[in-house]
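Heads up, one of the protein chains got dropped from this complex, but the rest are sitting where they should.
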Amino acid sequence: MRLGRVPRKVRLHLPDMLALTGDPLTPPGTETVGTINVALADPADARAFAADVNTRTPGVFAGRAIRPGSNGTFVVLERFHLAIAIVTIVAATVFLLALSIMLVDERRGTVGVLRLIGLPSRRILLQVLLEGLLIAGAGAAFGLALAFVSEGLINRFFQWRYDTALVFVAVTSRVAALCVAIAVPLGAAAIVTASWALLRRGALRLARR
Amino acid sequence: MRAPLAFAWRSLVRQPARAALAILGVAAVGALLLDMLLLSEGLVLSMRELLDRMGFDIRVTAVEALPGSGPDLTDAPAAAAAIAALPGVRAVRTIRSEGVELWTDTVHSGGIFLGVGGEPAQLWTILRGRDLAAGPELVISEYAADLLHLEPGDTVTVRASCDGGPEAPPPATFRVAGIVELPFDTPDAVTAGTTLASLEAACGVTGGIADFLAVASTGDADAAAARIRAARPDLRVFTNDEMIGLVQQGGFTYFRQISTVLTAVTVSFALLLITVLLTVSVNQRLAEVAALRALGFSRRRVVLDVLCESALIIGLGGALSLPLGLLLASWLDTILKRMPAIPAQIHFFVLEPQALAAHAALLAATALVAAVYPMQIVARLPIAATLRNEVIS
Partner (left out) sequence: MTDGPNGAVVSAVGVSRAFSMPAGPVVAVRDVTLTIAPGEHTAIRGPSGCGKSTLLHILGCVDAPTSGSLIFDGRDVAGLSDRARSLLRLRHIGFVFQRFFLLPMLTAAENVELPQAEAGVAKAERRHRSLELLDYVGLGARAGHRPSQLSGGEMQRVAIARALANQPRLLLADEPTGELDQVTGEHVAALLDRVNADGTALVVVTHDLALAGRARRVLTMRDGRIEDEARQ
């Protein structure tokens, strides 16, 4: 039932809080606290430790805390975003391959002539790979430029739309590097795959329109 | 329309690898789009479904806050009696939740103790055993039963800690009547439910306090809520619709926001790529189109061919995206449900006709807009110049 609640928190050191809220009639050292956080030497012992505390001290409930990096809200959201990124990359790869096939197909005549002249498939494939790397590099650079430009626009729009200070898009250097590291090999691989499929056909068949 | 569609199909399958990849690409993008549409309303729909399933359509609290998140009602029995006497009100339950420790011979655990006033209590679904009867009985969540190794008929020692009660009330022994599913329990919640009287007895307090009142109207929730407001202006009254409104103002907006962003990005992505695919495809067969025009095909017909091709790619991809999207939604739901404090029965992705209609409409619009530029190329194609250029090249 607490899902929709907007949390408002103030953090204080315990002595300061006691000074603010403490009852002067309560003897020092007898105040109650809601939770005591315990850091274990070996986090793997958490379950056993909690069971031990529960047996030894009736009236106190010890439980294993959510491990940082396991199921915290932001960790879960990060996994969710990662899953969406994977789907997007799959879709982009499929489209990229389709486009590569079309682009390579447009040059089948040229490739056929090169084969007829006597250039080996490997040599043509190498040339295509270099070209693919160049195109993918240029595409990635353009994509990054687009991301940087759209970052501000998207944030401004959605902050206005939802009246929030949340940042929706943040293109960090890590994200940018990751994008380039994925996009460039993927683009080059798509072009090479498409070219390889074309090069498997006979030179005469390629050269003939 | 059939002839252009059949012709577009032949054009499409002429390059099977290209067509298959385009359709698969649309299927992947369409799946993501469907999921974002399901996500935009999923939590709210799921929440509403849970609220409706509980059988109560009005909640009464002390202040303008969600039940359980604000101060307690201090005169709950009097308020419940007054509300029950109003016309249009079928039933009133008093709900109070407190902390509890549960012991068996071997295991001990802390949890939530839920006391429900009014007969029959039935805020939960019985999985095994039966509902509460007379005497000190309780029902427990499935997770609590697993943790404490309890089955219906077993006994458990209970120490409740209630607001306004003694700091260390004496332990009480309860019999487990049944294992239940509580609508808003998290998957690892140790929850025990009993009657309000039993909870108060275990706490060593007299009645009076409750988190909120759950009210079932005879049919018109708005009218019943208005009567309650008139009778008790000091209380806050929420119908299920108003509860959902309160929830939407809170933390749930994040998913609507991300869904809006990703829907916009997904549609733009699909639009751009289908436009490029169709444009390249059309450019590769300009001479053929010019020849068809020379043979007497009208401009409208060749434009329709391109539109049909776009519709076929997006239609087939869109159809494929439905099962794919539902699979993906189930995976993403599993990921998101690992968030802390999310009730086990809440879902982030809920399939509903409106989302399917929006999915179809967005894809149809994408097919249409993506075809605009290639259709323009075909419509404006100069026949003679294209034929001449083809011969020269």
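By written order: A and B. Residues from 1 in each chain.
The definition used in the following text is that a contact is a pair of C-beta atoms (placed from the backbone, for glycine too) under 8 Å apart; a residue touches a chain by one contact, two chains touch by 3 or more.
These numbers were taken from a predicted model, which means no experiment stands behind them.
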Chains still shown that are in contact with the chain withheld from the display: B
Which of B:220, B:352 or B:390 contacts the chain that the document leaves out: B:390
Residue of B:173, B:218 or B:298 touching the missing chain in the full complex: B:298
Interface residues of chain B (partner: the chain not displayed): 3, 10-11, 13-14, 287-288, 291-301, 383-384, 387-388, 390-391
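The rule is short, and it goes like this: only the chains that are shown with their structure count from here on.
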Contact set on chain A toward chain B in their complex: 1-6, 54-55, 58-59, 61, 63, 66, 71-73, 76-77, 79-80, 83-84, 87-88, 90-92, 94-95, 97-99, 101-103, 105-106, 154, 158, 161-162, 164, 166, 168-169, 197
Chain A-touching residues of chain B, taken from the complex the two chains share: 15, 17-18, 21-22, 24-25, 28-29, 31-32, 47, 65-69, 101, 108-110, 159, 168, 184, 246-254, 257-258, 260-262, 269, 273, 276-277, 280-281, 284, 328, 331-332, 335-336, 338-343, 346
